[in-house]
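For this depiction, one protein chain was excluded, whereas all remaining protein chains were kept in their positions.
What follows is chain A.
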Amino acid sequence: MLMCHVKGCATDNFPLRIEDAELEQVEVEFNEDFMRRMINKIEWGAFVQTAFALGVDQLPATVPENIDTEFLQRIHRVAMETKLKEGKMICNGCKHVYPVTDGIPNMLLQETEV
């Protein structure tokens, strides 16, 4: 759900491209209603693209018509339980690199970028 926030960067600023990713699997309690609402908020194409870059290649290109619990659990595993531990998030629009260290993305901008 994150896009580039460099001032004036408005095209191709989402999703951020992920490189040199080191992932971490965490455990988060599954809540079906929460995930149902999340799916509506997620930009599906961007989500699939990002998941693919992280090595998750089993997601359908469009949201299935009948969303069952099993499907929601799969999304939960990717969206909630897979964390980027180290790596880079790069804006395809302005090429700004947001480094990720110890699971924390650095979103700070140069004063010239705000």
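Rule of thumb we're sticking to: contacts are C-beta pairs under 8 Å (C-beta built on N, C-alpha and C of every residue); 3 or more make two chains touch, one makes a residue touch a chain; residues count from 1.
The rule is simple: contacts and distances are computed from a predicted model.
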item: Listed names "Dynactin subunit 4", "S-adenosyl-L-methionine-dependent methyltransferase", "E2 ubiquitin-conjugating enzyme" or "UBC core domain-containing protein", with the criterion being the UniProt name of the chain not displayed; value: "S-adenosyl-L-methionine-dependent methyltransferase"
item: Chain A, residues in touch with the chain not shown (by the definition above); value: 1-5, 13-14, 28-29, 31, 33-34, 38, 41, 43, 80, 83, 102-109, 111, 113-114
